[in-house]
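A single protein chain has been omitted; all remaining protein chains appear in their positions.
A and B label the chains in the order they appear, each numbered from 1.
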């Protein structure tokens, strides 16, 4: 008991937000480490190496267009936009935290993708011949995916943490992600093309657990800054729309070539369309005069993309996608209205962007939909070869039945939950240490602490604060 | 006479802008209807179905890269950005209607694309074997195209209608679009790759006719809100630029594989470049001191893309594209200076975004250019096979001559005009009924009516109103 108390006392020391030593130190040390590790481990794979021309001959590949680059690069670019513009601008809605939203998003994504290439490489693409990790366009997509889970987690703690804390959170987040991804996809052999479980469920619970550990009882002092102004809401819509539009690319980016990518894009497109209508309907119902709330439009409209992630490459059928989107729009919007305030009041979890409604619940739903769809798969619908291809019933898994696959999907969901919650609690403890330069309770949601403002800005700031 | 008078009286009842029942009802009922109809009718096509692997074998397709997905998906994503970010942000220019612009754009596009998949499917991709509509990436592009015509129409009535009216307008708009598209493309056998006639002419006259039917004689009461502030103009430039940049993808998205898509992209690229220069020239000429008007830059610079839509896949030649763009930049900018005020004053048509200058006139020009280019086509220029491919002189049309094709193109333009004007008048009558929750004359162009604003915003709003 004494130990915990002294830990708590230690954590409650007055805050010092000067990060002039710690932030550059973290950036330099980690970037130099990346260079060294990349030097030791990372090489081009056979499709991005100059030996591609010999590889083509020896594998009877007739044309350069068969290079994986042409199958996946357009999707990669769309995913890239989601990571940097989508997530970055979605979080600009706070009236005084736009620099922090888009700038720190940039920082942690820039670091995270390098670390993800290494971590995922060790688990997935280590070449046994020479002990090197071989990277190509698919590695870049996977690195962006991994970063997405950390950016989701950032949504829960937006405005309450320092950039140094974010770097630490990303370091551990990427590490945990790579392990749970390996367990879920390789050991358990669950399928998760769009990452409902691997990315969204894990990322959201990781962020929520950290937010729980970092709970600030006196956050009321910054409460007046948790809100938007007209222009910041329009900026946030840039993020929303780029996420919404490119989600079909996200869910189809690493699906099987051919019908897999094609089908994943269609399912996501449809699910998202349905979500828009039900989000707006519930948003309008929730107000006395039927007015819409921008928070719901910015966030809940995306829930359908999350929830269709796992099943996107399966034969979910177009109407199935609509049903998923229909339900998620309702659940996510209701979450913003009822669950977020409840969680803050009773569970002591403050969730700045409402990631519980946008990622956690839809992610879990996505995992369940995936399990059901997989369990219900049949040779009638998929065809013999189609079934084997879609669920990768090959090699040591060649005798697997769809019902079994359903069980494995459910197991995968549990792993994602455990890693998210468990990992978040541990990392949250680390982040409570008073050495990271986070803001005092009365200066949260104000990027003045970490961003130099040029002359003249202060007046506008104070104006927007007082009104 | 008495009947008309009582209709008018009925329509002139005091306005009630509470949409708390009607908006959720419309969203839910229509979304549920979509789910049921999708369940009955819509399935994956052979390229997005798991049977693709068998289809490949039976059709001697050597590689997955031959899946239509890889020919069209990058263009689809560009079109998707145009629909949601392009049209959405283009309309944010009004100082107090940015939420309404981007939010309602989102709503009607989300609904419209589902209904378009059904309507277009019944006409174009019904499989006679099983009575199902088979969808793939091309269906998604066509659905987005169809939605574009409704968003164009929205531009004419921006700020003056309720979301419920927009949903009704979209329901009928998509239906009319599918019918006129079927008549023009399939029955008349006109070609219209970029939709100058099918999308722009139809959509613009549909919107203008509705605006005419909904004419508000006392709109002066809201006049002070029809204008922009500095930041809203910059937001609108986001819309302009994404439309401008991705228009080559729009016009080439459903052209023939190979040279067709390639040529359509080049022609559109060139036409748009020429439009920028002449729009700016006329804009500068129109002011005493040569200053530029942001309205012209935001809108008229896009006219070249509209006008080259029909002929983009033909052998218009690079200089031909430049000439089309050159003329449209002039005409469209002059339209903003002279025709829009004229239409409002004498024809009682209030056109908020000036769609007459951006879509209607350039669309008609595009139809005419298409007819002339088609009529002038020759085997010398196109080659025998090239001519047949480009104009699809196959099957029952295999003996058609280019001059005949020119006539068919002209006929197509007339059909688009008739459907636009006729449909708009009928739908406009329906929308005059006083049950849709539209704003009273003194509250137009103010999204306060339909959007919940968080504390503090009102002050800024009133500030921006008074100045």
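Please note the rule applied: a contact is a pair of C-beta atoms (placed from the backbone, for glycine too) under 8 Å apart; a residue touches a chain by one contact, two chains touch by 3 or more.
What you are looking at is a predicted structure, and each value in this text was computed from that prediction instead of being measured.
When you scan B:115, B:206 or B:269 for touch with the missing chain, the hit is B:269.
The residue from B:23, B:83, B:297 or B:331 that touches the chain not shown here is B:297.
Taking the complete complex into account, residues 17-24, 27-28, 30-32, 34-36, 38-39, 42-44, 47-54, 56, 62-65, 67-70, 73-74, 77, 80-81, 84-85, 88-89, 92, 98-99, 102-103, 106-107, 110-111, 113-114, 135-137, 140, 163, 231, 235, 238, 437, 449-457, 459-461 of chain A touch the chain not shown.
Listed for chain B, the residues touching the missing chain in the whole complex are 62, 65-66, 70-71, 74-75, 78, 95, 227-231, 233-234, 237-238, 241-242, 244-246, 248-249, 257-259, 261-263, 265-266, 269-270, 272-278, 280-282, 284-285, 287-294, 297, 301, 315, 317-319, 322-323, 326, 381-383, 385-387, 389-390, 464, 467.
Here is the rule we use: only the chains that are shown with their structure count from here on.
One finds 34 Å separating the Cα centroids of chain A and chain B.
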